[in-house]
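Here the complex is missing a single protein chain, while all its other protein chains stay put.
Going by the order they are written in, the chains are A and B; count residues from 1 in each one.
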Amino acid sequence: MTSARWKSILRHLVLIVITLATIYPVLQVIGISLRPDDRLYSTSLALIPKGATLQAWHNVLFEKPFGTWLRNSLFISVVVTLLSITLASTAAYAFARIRFRGRQAGLMGFLVTQMFPATMLLLPTYVLMARLKLIDTPAGLIIAYVATALPFCVWTMKGFYESIPRELEEAALIDGLTPFQAFLRIVLPLSTPALAITALFSFMAGWSEYIVARVVISSKGLYTLPLGLADMAGTFQTEWANYAAGSLLVCLPVVTLFILLNRFLVSGLTLGGVKG
Amino acid sequence: MSGRCVHELRMIVVAALIIGVGACGGGGGSTSKDGRRGASATKIVIWEQMDPKEVTRFDRHLNAYMAAHPEVRVEHSHFNTEDLRSQFQNAANAGGGPDLVYGPSDQVGPFSVLKIILPLDTLIPASTLANFHPAAFDTLDGHIWAIPDQIGNHLVLVYNKDLVPTAPADFNALIDAARKLTVDDDGDGTPDRYGLAFETNEPFWLIPFLTASGGWVMDATGQPTLGTPAMVDALRFLADLKNKVGIVPKECNYQLMDTLFKEKKTPFIINGPWSWQDYIDSGINLGLAPIPPLEPGGRRPAPMAAAKGYSINANVPAERKAAVLALLEYLTSPEVVADFPDLLILPSRREILDSPKVTGNPLLVASRQAYEAGRRMPVTPQMRAIWDAMRPVQQSVMNGSLRPEAAAAQMQKDAVSKIAAMMN
Partner (left out) sequence: MAADSSRSRLFPWLLVGPAMLVMALVVFYPFVYNVGIAFSDMSLRTFRNPGFAGFRHFIEIFTTSPLYTILGKTVIWTVVNVTFHVAIGLSLALLLNGPVKGRNIYRALLILPWAMPQYIVALTWKGMFNYQYGAVNLILGRLGVPPVSWLSDATAAFASAIIANIWLGFPFMMVICLGGLQSIPKEMYEAADIDGAPAWTKFRRITLPLLKPVLVPAIVLGIVWTFNSLNVLWLITEGGRPANQSHILVTWIYNEAFTLYRYGYAAAFSIIIFLILLGFSILFVRQTRGTEAVY
């Protein structure tokens, strides 16, 4: 056997072990969702519990307003993603390419907004949103989530732009394009991996988020998925099976989105014909 | 890559902006202050922390009320207990919030100090108040702040009748029975079934042992009384149950207690009314009894007894107050609380407590006995500081890093300093 073959076997071995360790807790959650009597723990290690039933899945999908939660979450997350990509990709371009006064401060400024412990920001955020009449509106949540996602998106896009040689844009300018057209037609298409990361991250910024949603939203009709899940949790008694089933359903759209975006995270699509 | 791509990108940007603006314009419900919406209907908002099983009956009663009173619309939102407290505070302090807030009796402590709920003894006639169980109300600063629909929250001895036919008369008998059922099935040296399980790390579960040893958390003026010999005895008893007697699992928390009982691997647990119906639904042949004295002929343990009820937001505008009061009286009326016994919960109204629905159910009779043997949970805000002081020290005793004598003194010291810090 060639050394390449050994390498491949070793590689797969490592990947399989890590993947199994990674999905084991998820398998446990599946087990909880199948248990008939709302038990969070179990004294047996069996992944498919005794008396397994799909009742919890039925409850979550048909008895609870899962459709409402899903619709609200999708709307908010999609808008957050689109806004974040737009704002971040343009702002990052300026940071990457243009040396303007305030550039360093602006970049650090985005970073700085993440440093204050979020729990202490909840009360004044509530007060601010109440004054702006954004409490109990999707817009309030959208703004909060975009603000959460932007720093990372800006920095990531900027880093990516910097890995694209300037010669390409300079050539485009010589050909008569405006800077903005150079950005749109040359730089952006080469940045699809970063756009994919940004999109995934922005989507996630709001999708599983509970604390800010709890502060902003109180009407049942506006519940997002995390708030809907929390409805199933009592103080001591929680409908664990329903909760587990709901949690697994919540992660499906994210995995789907990742699978769709995955093709941008594959080498060979971007800098194929570029000479450094 | 050409004009078509640019065109697509432009479309996406425009779409995002339109959707963003549309989201600002649209939006969901209004806050409860907006009374002008739908001029004919008054909207009342309730925030609650009910367990999922209780929500079903609650919805039924609300629908019945709205059918009988078409001019009123009621909406409720669910929070967990701590979120309810902080969210209600946020909203009420900002001038808004729900009309009614439903939760455990100790939430009235902070709420009344923050002046965000109304005193109710002036709004509800004394004749109505007299129809509640005498221990249903907590008085703070001379006023009543919440009207309960259920009483309880008390810990009792819960046992599996299939494993243990009758309740033990005292802890010695309990330990004997428990020892027999602490069994190592697979021979690996550690038991797989345990005789007793309960949440060993929360001070709420320490209270019955404290009262059985003759102690209590505070004195008549509200000062903590944690550094007493009674506390030392209680902590030692608890630690011994785990370490010396060995009938309690090593790291026993609420979830493990719940699981072991549902899997029929433990005959005795100590738990409260919120859990009993769930056990019956899981197929356990349930028995309830007051927690037995620690030794034959000893003092009866008194768990903390409380209630859950409705408080009125101080921000409710005058024109809505009458409607809110009417809804409050409805939700705490005998007709509405009459279905609590079906969930093994004690209602607050005497009419139902003394009716065959309760007196004819041995489980509810045992529950009421335990409740009346209990001691009222203090609702002063200082209690939060006391819990916060007790909890870590109790955990240190349970994991063996602190001796009970030192622990009691530590609890007292921490409680005093935390109360001082909290009450400024």
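By definition in this document, contacts are C-beta pairs under 8 Å (C-beta built on N, C-alpha and C of every residue); 3 or more make two chains touch, one makes a residue touch a chain.
Since the structure is predicted, the reported quantities are computational estimates derived from the model, not experimental observations.
Trainee: Out of A:Leu87, A:Ile135, A:Ala172 or A:Ile217, which is the one that touches the chain we can't see?
Mentor: Residue touching the chain left out of view: A:Leu87.
Trainee: From the listed residues B:Asn172, B:Asn361 or B:Asn399, report the one that touches the chain absent from this view.
Mentor: Only one listed residue reaches the unshown chain, and that is B:Asn399.
Trainee: Which positions on chain B touch the chain that was left off?
Mentor: 82, 86, 89, 93, 110, 113-115, 190, 201, 249-251, 253, 255-256, 259, 381, 384-385, 388, 392-393, 395-396, 398-399, 401-402, 418, 421-424
Trainee: In the complete complex, which positions of chain A touch the hidden chain?
Mentor: Those residues of chain A that touch the unshown chain are 11-12, 14-15, 18-19, 22-26, 28-29, 32, 40-43, 45, 87-88, 90-91, 93-98, 100, 103-104, 106-121, 123-125, 127-128, 143-144, 146-147, 150-152, 154-156, 158-160, 162-166, 173, 179, 193-194, 196-197, 200-201, 204, 208, 210, 226, 229-230, 233, 243-244, 247-248, 250-251, 254-255, 258-259, 262, 264-271, 274-276.
The rule we apply is simple: only the chains that are shown with their structure count from here on.
Trainee: Provide the C-alpha centroid distance between chain A and chain B, rounded to the nearest whole angstrom.
Mentor: 35
Trainee: Could you please specify the touching residues of chain A with respect to chain B in the complex?
Mentor: Residues in contact with chain B: 37-43, 75, 78-79, 82-83, 86, 122-123, 126-127, 130, 135-139, 142, 181, 184-186, 188-189, 214-215, 217-222, 230-239.
Trainee: For chain B, which residues are in contact with chain A within the complex?
Mentor: Against chain A, the touching part of chain B is residues 1-2, 5-6, 9, 12-13, 15-17, 19-20, 23-24, 26-31, 45, 47, 49-53, 75-81, 83, 86-87, 90-91, 94-96, 98, 192, 254-256, 258-260, 262-263, 265, 272, 274-275, 278, 281-283.
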